[in-house]
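Omission of a single protein chain aside, the complex is shown with its protein chains in their original locations.
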Amino acid sequence: MKSSHRLLLLPVAIFFMAFWLLPVSRLLILPAEQDWRLYFVFLTEARYAWSLINTLGLSIGVTLVTLVLGAAVGLYLGRQPFPGRQLLLSILTLPLSFPGVIIGFFMILLAGRQGLVTDITQALGLGRFSFAYGLAGLFLAYLYFSLPRAIAAYAAAAQSMDKSVEEAARSLGARRWHIIRDVWMVQLESTTSACAAIVFATAMGAFGTAFTLSSQFEVLPITIYSEFTNFANFTLAASLSITLGLFTWFALFLTRRKETVAGVASQ
Amino acid sequence: MQTSAVSVNIQAAAKTYADGTRGLLPTNLTIEPAEIMALLGPSGCGKTTLLRIIAGLETVDKGGCIRFDDRDVTSLPVEKRQVGMVFQHYALFPHLSVAANIGYGLKVRGVDQTRQRKVVGDLLDLVQLQEHAHKRPTDLSGGQRQRVALARAVAAEPKVLLLDEPLTALDAKLKESLRDELGQLLRRLSITAVYVTHDQKEAMAIADRMAVMQSGQIVQLGKPEALYRQPTHPFVAAFLGRVNRITRSPEQTAQGVLSFDTFSMPVPVSHGSILMVRPEHLSIQPPHLPGAPGVVSTRVFLGDKVQLTVSLPNQPPVLVDCHGDVPWQVGDSVSIAIDPSNLLPFGESL
Partner (left out) sequence: MTRRTQSPGLALITAIVAIFMLTPMVLSTTAALVNNYSQGLASGLTLRWLEQVISVYGQTVVWSIAIAVACVIGNILIGVPAAYALARNPSRWAKTFEEILTLPVAVPGLATGLALILAYGTLRDFRQSYSFILVGHMIFTLPFLVRTVTAAFQRPDLVAMDEAAKTLGANFRQRFLGILVPAVLPAIAAGSLMVFTLSIGEFNLTWMLHTPLTRTLPVGLADSYASMRLEVGSAYTLVFFIVVLPMLWLLQWCTHLLEKKYAN
């Protein structure tokens, strides 16, 4: 690499080293300074194991539902223009800019103690059914901030889908199911894996939403946070953060590998 | 353009890429001052590599030497070589106006505003884009952009002008008219120019001399007409125009004849057993006249001429060009006359 180019990378390199690489490396070895077995505390302590499983399960579930719903809505909105479509799309992707705490608050408004749904169920004679503070509320909240990403991605993909491939298939006699399987799903494959990766990673690391809901369903980021603030247990927090980070990174890695393989296979 | 033209001398220039592929084998080439030299060949032949080496956009392998007149420029970076380059897709600066694009080379060299304006104005006249001076490149047509690219390249009075397939991005009709315009323009500028193309008609029309390249080396160098009429290599013969291949048996070769069933004609032994002849050098005539007997198998009407495919005994079919008024139709029996002096002599080099 030319020396002039090296110079251009220097500011970023220094900044990144000082404010991320070195601090995080320090964090990584923190558990080892006490006891290397602390790295595996997510396996050895039931509470942490459950927290991790909860988080994984929630994230996977949210990702799957988001992909299906997001694809449905994104494709519907992306393929054919109709008056008001742009407006609807803007509204549906609005939550992309909301911090997670707002979405937690939204769930409280919907289904908390004074929530709308709670009022509705009371009016229907089913008693006050407030589910905001349990798994259902958390799941819906996660869905709320994940859907906009998927809708935006699929709408963009739908708009740039090559219509001529679909037309060729139709002229050869393919029916609707064939079109979905052989044309759409193939063209949307990279969108799907990229979308799945980012929805999963966001869900794994989401903190503000669960925090606002003071959810009974404990997710790992909340566990990490309470270890740090309530018990000043830096080391434990570090170990759990590493675990969370590794699982998230691994999932992202898998989807990128799949992308590359798919990319090579399609040559 | 005031400066006198320079010669370009290339010695042992080769290019090996990082992954080991040899883009260019050691090549020697001398370009005379104010000459337009075409580098012609199929993709991958090394013509663009050679051009970029002259420009300084690629470094030449050790041992290679590039000279402009007496000056060794091999180690000079492209910014200092004072070459002008016209890129295949023009590479105009989209955020600058036409005038600003043309004047860019002058601006970065610190030429004063008055002189800049004059030079840009003269060039706008030369390429006839005066009314478009303040437009953006995106508002121009392909042919107009090409002229801006040319004007920009010559504004700073480069020593050598390099053109990388400048007409490739245009549609066929435009290509032809611009080709002639470009040739005239280059001659007016009397600047040493190197012109890369894969289109042999373009090269023959514009160049003073051309180098036909294949697989990283120059196969033949010379004036276009000489290369066409006297190719020294079958690749050159086949690349410039079309050729028919006629094979004769070892006995015929030894006897110095070419036979088609009943008809025989003298062809020197030295011509070897594979002969090449161009479609326009085959005369087609009524079957009772002496010549190789054949049957017309296809007929393609091309407006100014008719292209017939004639099947000959024991040979692959030959293409014959005739002008549009000939009466021959598919299925007609005909006789093909060949003037032996039109046979391209390659001997055993095939």
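The letters A and B name the chains in turn, as written, and every chain counts its residues from 1.
Quick note on the criterion: a residue touches a chain if its C-beta (ideal position, glycine included) is under 8 Å from a C-beta of that chain, and two chains touch if they have at least 3 such contacts.
Quantities reported herein were computed from a predicted structural model and do not represent experimental measurements.
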Fill in: Visible contact partners (per top-of-document touch definition) of the missing chain
A, B
Fill in: Of B:G41, B:G64, B:G105 or B:G294, the residue in touch with the unshown chain
B:G105
Worksheet item: Which of A:R26, A:R128 or A:R181 sits in contact with the chain that's absent?
Response: A:R26
Discussion item. Among A:I91, A:L126, A:A168 or A:M185, which one touches the chain that has been omitted from the display?
Written reply: A:I91
Worksheet item: Residue-wise, where is subunit A in contact with the chain that is not depicted?
Response: 1, 4-6, 8-9, 11-12, 15-16, 19-24, 26-27, 30, 69, 72-73, 75-77, 79-80, 88, 91-92, 94-102, 104-110, 114, 116, 144, 147-148, 151, 201, 204-208, 211-212, 221, 224-225, 228, 234, 237-238, 241-242, 244-245, 248-249, 252
Worksheet item: At which residues does subunit B meet the chain that is not included here?
Response: 55, 57, 77-85, 87, 89, 91-95, 104-105, 108-109, 138, 152-153, 156, 158, 162
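By definition in this document, only the chains that are shown with their structure count from here on.
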Discussion item. Taking the mean of the CA coordinates per chain, how far is subunit A from subunit B in Å?
Written reply: 57
